[in-house]
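Only one protein chain is missing; all other protein chains are in place.
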Amino acid sequence: MPSNDPPIFRARDIGFVYPDGTTGLNGVSFDVPKGDRLALLGANGSGKSTLLRLLSGLSFPTTGTLEAFGEPLTEKSLEDDAFSTAFRRRVQPVFQDADTQLFSPTVEEEVAFGPLQLGDPSRAASAVAEALEGMSVSHLRERAPYRLSGGEKRKVAFAAVLVLNPEVLLLDEPMTGLDPRSVGALLDALDDFSSGGGTIVVATHDLPLLKEMANRAIVLSEDGRVARDASVDDILADRPFLESHNLAHIHRHHHGGEIHTHPHEHGWEGTMS
Amino acid sequence: MHIPDGTISPSTAVVGYAAVAPFWFIASRKASKELKSAAIPRLGLYAAFSFVLMMFNVQLPGGTSGHAVGGALAAIALGPWQAVLAVSAALAIQAVFFADGGILALGLNCFIMAVALPFSAWYAFRLLRRGRLPELPAAAVAGWFGLMIGALLVAIALGIQPALFRAEDGTALYFPFGLAVALPAMLIPHALVAAPIEGLVSALVYGFLVRSQSGLVQDRPVEEGRMKLWPAWIGLLLMILLTPVGLLAQGTAWGEWGSEELEKLAGYLPKGFAAGQLESPTHVAPDYVIPGLPDMPGYVVSAVVGVICVLALVWVLGIALRERKPAPGDS
Partner (left out) sequence: MASRYRKALDEFGAMLGVGWDTERSARLAGWLQNRDPRCKAVAALALLITVALVRSPATLAVLYAFCLFVTATSRLSVTRLMRRAWIAAAVFTGLIALPAVLNVFTPGPTAVQLPFGWAVTTTGLTTAARLLLRALTSLHVLWLVVYTTPWNRVLAALGSLGAPAPAVVTLGITHRYAFLLTRMAGEMMASRSARTVGHIDGARNRAQITNAAGTLLLHSHHSASAVHGAMIARGFTGRFRSLEPFRATWRDVVLVLLALALSFAAWSIDRHAF
């Protein structure tokens, strides 16, 4: 739905160069309006994670400008405590590696970290209880995060982030390595978040889940440029495009005695389309 | 080199904390702008590396333990102030969780290994670089030098304990060996094993990090022109203040051989001291606080002579290492 608010993010001609000199991103420009469900697509190495880090305010572009909520998002602007607190309350990343996201001795302390730092400490305890309930992990509150299963870790990471009631979620490959039930739970959580007015930016190369999570996609090419910015439906319908950007593959199939090839993706239900 | 609790007097411990506290606060203030930046995890990394390095230690009879510290590496790669925080953190973790180094002694341990060592190594590195030595050999020598300074300070801190703090029956209340034992016990193994390792680690890891362009080394070009030398003056002053105390050990009731050892070790004392110039105090008050140093007229003279000798040495070094600027008119 079109909105008159300024876009959550405005990226103009973003470039990013790694410390060893390789180019991560090149001339990337896009807007993220409020309420969008945007996917960042691209093969490994195309810069999706880097772009998410830029949107999270954890790294900063080498060239170009990035604005969040109408204000420039730079290292300097985040030095101002007021601005950085406001920004961090509204924008929360969920990292690919759950282990780095969970650094507290217990799940309860983990989820409490954000509210204690950013919110009202006196309300922290009740907010934590609510968030744990919401992700169905209340029974894990005294456990050490590093001892949990992959799915549990991911749910705790979500709880730790949702407890802050952010406006924007930035997710990096959120479903990697999860069992079907966990995937279902997380998809539901994202759905609730989105229908509550939240904005989602998710980086992935997992096509089957794409339609569940996003309505728009930006495809990054292997040299870090924007190859396409369109609706998910349009992109998924364009097979040659998918193949040329390493999003779908061709390999040999053995059917009975026959061997043939055709382009397809593997669905996580085990079906092929 | 960690000093355990019970081997130094509470007064020595207080001096240790007093000496290190300003460095902790200044280092923290300098780092406070970096709290949200990548400098902090990088700092923790060097701290953790130092921690692991210090775990490889060997007990030295007559001293404490011998090991490399990694403080020289941190100083060369990040600057001495960040090294203060990094090595202090490692020492604190070791003291609290692994009983390596005491809690009362933590101030002194940090002053020696987290301040004196990194700063010495850093100054040595910069001096050597100004003398056109390539980075890796400079780091190696600087690492060796920094660690030796640390070993020396530990030996002195421990070795003066028996002279200053004794029970009524004459036994030592804290560290029981005098300078004559502590100095060789610490200096020789460190000079031969631990300090070369510190130098090696400093050079090789620093080289690796620079080559790998990982962003783990703070970019600091070796500046032309004057370095701020006032901290070196303070260090010098401290060393001067410490050295006459060594002669107190000459007066210990036990170990006549002690004074002979000290003469053999004359190289560690400024050349200005003439043996026997100072009257050793005959009473060391069995008290809980450092006794006021007895009136020693000779002290002043020897200290001044000592300072002059050291300054002369520094001046000569400075001339030797100065970059030669072509004078106008030279071809």
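All chains are identified by letter, namely A and B, in their written order; residue positions are counted from 1 within each chain.
What we mean here is this: a residue touches a chain if its C-beta (ideal position, glycine included) is under 8 Å from a C-beta of that chain, and two chains touch if they have at least 3 such contacts.
If you're wondering where the values come from, they're calculated on a predicted model, not measured in any experiment.
**Q** Which of these touches the unseen chain: B:72, B:164, B:179 or B:205?
**A** If we include the chain that is not displayed, B:205 is the one touching it.
**Q** Could you tell which one of B:85, B:128, B:148 or B:164 touches the chain left off the display?
**A** Touching the chain that is not displayed is residue B:85.
**Q** Using the touch rule from the top, list residues of chain B that touch the missing partner.
**A** 2, 4-7, 9-10, 13, 24-25, 27-29, 31-32, 34-36, 38, 40-45, 47-49, 51-52, 55-56, 59-62, 64-65, 85-86, 88-90, 92-93, 96-100, 102-104, 167, 169-177, 181, 200-201, 204-205, 208-209, 212, 214, 216, 253-255, 288
**Q** Please give every residue of chain A in contact with the chain that is not shown.
**A** Against the missing chain, chain A presents residues 53, 56-58, 81, 84-85, 88-89, 92-93, 95, 97, 100-101, 103-105, 108-109, 112-114, 116-118, 121, 124-125, 128, 142, 144, 160-161, 164.
The definition used in the following text is that only the chains that are shown with their structure count from here on.
**Q** What is the distance in Å between the mean C-alpha positions of chain A and chain B?
**A** The answer is 50 Å.
**Q** Show me the residue ranges of chain A that touch chain B in the complex, using the header's touch definition.
**A** Touch residues, chain A against chain B: 19-21, 75, 78-79, 84.
**Q** Quick one: which bits of chain B touch chain A in the complex? Just the residue numbers, please.
**A** 33, 36-37, 213-215
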